[in-house]
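Just one protein chain is left out here, and the rest sit where they should.
Letters A, B and C mark the chains in the order given here, with residues in each chain numbered from 1 onward.
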Amino acid sequence: MKDAKEYTLYNETVMDHFMNPRNMGDFQDADGIGEVGAAACGDIMKISLKIKDGVVTDARFKTFGCGSAIASSSMATELIKGRTLEEVKNFSNEEVVEALGGLPPVKIHCSVLAEEALKAAIEDYEAREVSKPAEKSEALSA
Amino acid sequence: MKDAKEYTLYNETVMDHFMNPRNMGDFQDADGIGEVGAAACGDIMKISLKIKDGVVTDARFKTFGCGSAIASSSMATELIKGRTLEEVKNFSNEEVVEALGGLPPVKIHCSVLAEEALKAAIEDYEAREVSKPAEKSEALSA
Amino acid sequence: MRSVYLDHQASTPLLPEALEAMTPYFTQAFGNASSLHRYGLQVRDGIATARAQVAALINAESPDDIIFTGNGAEAVNLAIKGFADANHRKGKHIVLSATEHPTVLGSVEYLERQGFTHTKVPVDKEGIIDPAAVREAITPETILVAVHIANHDIGAIQPIKEISAITREKGIPLFCDAVASAGWYPIDVQALGIQLLTLSPHRFYGPKGVGVLYRSRRARVTSHIHGGVQEGGRRAGTENVPAIIGAGVAAEIALRDLNERIAHVSRLQHKLHDGMVASIPYIKLNGPKPGPLRLCNTLNWSTEFIEGEGQLLLCDSNGIAVASGSSCVSKSLKVSHVLEAIGLDHALAQGNIIMSLGKDNTEEDIDYVIERFLKVVNTLRRMSPMWQEFEDGQIDSVINPRGIGKSFTQHAADVSGRPAH
Partner (left out) sequence: MRSVYLDHQASTPLLPEALEAMTPYFTQAFGNASSLHRYGLQVRDGIATARAQVAALINAESPDDIIFTGNGAEAVNLAIKGFADANHRKGKHIVLSATEHPTVLGSVEYLERQGFTHTKVPVDKEGIIDPAAVREAITPETILVAVHIANHDIGAIQPIKEISAITREKGIPLFCDAVASAGWYPIDVQALGIQLLTLSPHRFYGPKGVGVLYRSRRARVTSHIHGGVQEGGRRAGTENVPAIIGAGVAAEIALRDLNERIAHVSRLQHKLHDGMVASIPYIKLNGPKPGPLRLCNTLNWSTEFIEGEGQLLLCDSNGIAVASGSSCVSKSLKVSHVLEAIGLDHALAQGNIIMSLGKDNTEEDIDYVIERFLKVVNTLRRMSPMWQEFEDGQIDSVINPRGIGKSFTQHAADVSGRPAH
C-alpha cells in the first residue's frame, strides 16, 4: 500500500497546472477578453489575450472553478500562445485534455469551457477591431 | 473470546443427557410400550415401562431424533420412575423442559414427544391389562 | 508536514480496541454463525455480545431489536422499504424532512415507483424542521415519519422529542437516521420516542462493512435481502462477524466516552469556528452556530468568490482532509440538496466545504488549519475572476453586501447564458 501522501485526485500534469498555474492573471491592456460560465457546474472562466499581427502573443486566465477547470485554463493559455487567430478559432478542447494527460469523464466539460473562453476572447477582439476602424488605420499609417 | 471447545448447542444438562443418556434401551418384558412420531420433524420415540402395583418401577427409551429429543426422552424416563399411573397421566412436557434447564423454542416439541410416548406407553399398559383379565386375576390369586 | 484529518463525517479510523476484539474472528473463530457446531456457536456468542453492546448505546429495549446489515445505507433502505413493505396495507404515504440523506430520499423515491407518495417537510434557514409542519404533513394515509437526528452536512439537530410527541399521538412510527449523529450526540430511543433508527459504526470509530437498524417490536419490517434466516429472517446471508464484533466494541466505547468526546470536539469546534470567522473575510457558516442546535463535530463553510473543490484540493496538499458537499455524492456535480433546502445562495453553495472533527484532533491542528486555510483562500481568490470583479465593484458580496454591483448569481447567468440552478 502506498502512503496516502502519494495520492492526488488528478494526474501529475493536471495537479501541476492546478497547483502552479501558468499565465494566471489579467492584462492592463488586453486585446480580447472572454468570460464564460457553465450553467451545469457553476464554473466561470475568463481568458485575456494579447494579439499582434493576427497572432496571440500572450494569454492570461482567471478561473472560478474546480481543479480541472483551473488546470484546463492554465493549459489552454499555454497552448495557444504563438498561434494565429485562425488556428485559435479551430482550437478544440480535446487538445487541452490530451496535453493534460486526460481528465475524468465528468470533468471533460472544464476543457470545453476553456475552449469557449478562448473563442469568446477572439470574438471580443474581433468585435473591438470592427468598432475601431479609425484608430486602426491611424495606427497603420503612423 | 472463549475457546471454541467450550461451546455446545444445548445447555450443560441437555448435553449431558444427550451424551450420557439415562435409561437407554428396552426391557425383555416391558409392561407397556409407547412408540410415537412427530410428523413435523421426523423424530420417533419409544418408551418402555415396567409397572408394578400402579407404579412405574423402571423406564427405558429409544429415540430416533435430534439431540434434544434424545435428552428429552432420557430426562422423561428419569423423572417418571416411582410415579403412579395417575401421576404419569398428568405428566407434562413442561416438567421435562424445566428439568433440562430449558430447550430452544424450536425444540420444545421434542419434550412434547416424550410426554406423548410416555402416555402411549401407559395406554399400551392399560390396553394389555384389559385384554388379559384372566392372567391378571390368576397372578393375583397365585 | 502536519496531517489533519477533518473528515470524520465521511469515516473514522477503527479503534485499536475494536480491531483487537475483531482479530481472532478472521483466522481462528472463522465459523459461520448458522453452523450448529462449536465454530458456529462461538461466533454466535460473539454476535450476541455485540448486539447487546449496540443496544446499550441507544438504550434499545432489547438486543433483539438490533438488526445488523452491511452498511448504513442498507440499514436505511431496510428501515424505509422494509417497513413500507410490511405495512403498506395501512397506507402509502411517508413524511420526511427535506434534508434527509440521499439514501433516505432514494428509498422513498423507489417506493414512489411502487405507488407510494410522500411529503417533504421544509427546513428553516438553519436547517431545522418545524414540528408543526410535520403535523400538517401527516395524512390519514401516512404510515411513517422520517426525520434524521442531525444533518450530515450542516449539523442541524432536529427537535425529535417534539416530533415524536406528534407521531405518538397519531400512532405513526418515527424513523430517525442517526448515521451522522450516533457517537457524537446522546441517543436514547426510548426517551426520544423513536421506533426505527439507523447507525453506521464506521462513523464512530467502528469498522466498515456493518450497519445497524434498530426497530422496536412495534415497527415491523420485512427483509429485502431474501433467502436465509439470519438476523431473525430480516437480512439473509452470512453475517460479517468480525465487523459486528468491532461494532459492538465501538458502541460500548462510544457510550463510555460520549461526554468526553463531545466536550473535546465541541471545544475544538468553537475554536475552529471563531478562528475562521475572525481571520477570513467573506466566509459563512451554514447551519446553526456551534451550540445546542448543532452537532458538536461538524462545520460547514461557504467561502465566497471561490469554489469548493479547489479549496479541498489545496487543503489536501497542505495535509488537511476536508469534504466538499456530501461525501457520499461527491462524484455528482450538483449542489447539495441540503444547501438548496436552506435556501443558500447559488454563489455560496458553490464555495462549500465541510470540516468534521474527531477525538484525535488537537488544538495545534486547529491553529494549523486556520493559518493554512487563509492561505488556501487567498490563493484561490487571486485566481478567481469573481474576486477581482468584486474588488472592482462589478459584483456584490452575498455575505456582506455593499449595495453596489450585481449579484454573483446574476453574473453567472449572464456569462453562461442560462440561469444558475
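Throughout what follows, contacts are C-beta pairs under 8 Å (C-beta built on N, C-alpha and C of every residue); 3 or more make two chains touch, one makes a residue touch a chain.
Remember, it's a predicted structure, so these values are computed and weren't measured experimentally.
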Notebook entry, point to check: Which shown chains does the chain we cannot see touch?
Noted result: A, B, C
Note to self: Touching the hidden chain in the complete assembly: which of C:140, C:171 or C:227 does that?
What the structure shows: C:227
Item checked: Residue of C:207, C:248, C:288 or C:351 touching the missing chain in the full complex -> C:207
Note to self: Among C:137, C:189, C:295 or C:315, which one touches the chain that has been omitted from the display?
What the structure shows: C:315
Notebook entry, point to check: Which residue numbers on chain B touch the omitted chain?
Noted result: 8-9, 18-19, 21, 24, 26, 35-46, 62-67, 69-70, 106
Next item on the list: Please give every residue of chain C in contact with the chain that is not shown.
Entry: 5, 7, 10-14, 16, 19, 26-28, 30-32, 34-40, 69-74, 76-77, 101-107, 109-110, 200, 202, 207-211, 224-230, 236-243, 309, 312-313, 315-316, 321-324, 327-332
Note to self: If the hidden chain were put back, which residues of chain A would touch it?
What the structure shows: 1-2, 4-9
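Methods note: only the chains that are shown with their structure count from here on.
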Next item on the list: Count the C-beta pairs in contact for B-C and for A-C, then report the pair with the higher count.
Entry: A-C
Notebook entry, point to check: Approximately how many whole Å separate the CA-defined centres of chain A and chain B?
Noted result: 92
Margin query: Could you work out how far the Cα centre of chain B sits from that of chain C, in whole Å?
Written below: 59
